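Worksheet: the structure to be examined is printed underneath.
Left out: one protein chain. Kept in place: all the others.
Coming up: chain A.
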């Protein structure tokens, strides 16, 4: 059997404000990032990467990559605890207020820097696994931009994934403006693949994994370390306003006394939504 090529899997993970807590904008019209967690949706691509590594005969390295302020190193550390082999944290003043374009440009530079320093042999292949969306930006557009910038294949919204002999097989739901269908695709590497929350059940790090993570390498970079000019990571959008919507307040709550169905219909008629 020919020796299968090694694969370097890079998982971009984002440090985001916890959606269970109150989230807010600062006066600079930016999301307040003083506290955060590893985005829940970014645990799915990490899990997918680890499953590929565990099933592979060839050597597979899993690197986590995060872009964010100082605090984002906690997301990188969490990724190491979950099982990444190493982690990279790109943090630079120039990236404050980054939009999709700036984020994908910086991710591209960081991915290339990781590959340049990879200990895997020269014919190793590259797979980038992302989440389906970040929990604060929620654009789901970073994966496509990263694929375009890397010149890699793009497969988004993946619910099943396997990698055999350097060839990906993926099941995805294609939702278009005219129709939607389920597709089963095959693609060679390099590829950028976004993985949904249907793809797997992410593992929790146990005590042993948490201890082991302390010995794993975590590299911190600035833009200059990944050879990117600040101008190349400039945001293409400006935000003019960010207003809190008046929070929804509870309306009338009644306990059913045998006539609640009729009462709802009366309410709907009064509100003219019938």
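Just so it is clear, contacts are C-beta pairs under 8 Å (C-beta built on N, C-alpha and C of every residue); 3 or more make two chains touch, one makes a residue touch a chain; residues count from 1.
Simple rule for what comes next: contacts and distances are computed from a predicted model.
Per its UniProt entry, the chain excluded from the display bears the name "Electron transfer flavoprotein subunit alpha", taken from "Electron transfer flavoprotein subunit alpha", "Branched-chain amino acid transport system / permease component", "ComF family protein" or "NADH-quinone oxidoreductase subunit J".
Contact with the undisplayed chain is limited, among A:81, A:113, A:130 or A:145, to A:145. The residue from A:58, A:173 or A:210 that touches the chain not shown here is A:173. In the full complex, the hidden chain is touched by chain A at residues 19-20, 23-25, 29, 31, 41, 99-101, 104, 132, 135-136, 138-145, 147-157, 169, 173-188, 190-191, 196-198, 234-245, 247-256, 258-265, 267-269, 271, 273-274.
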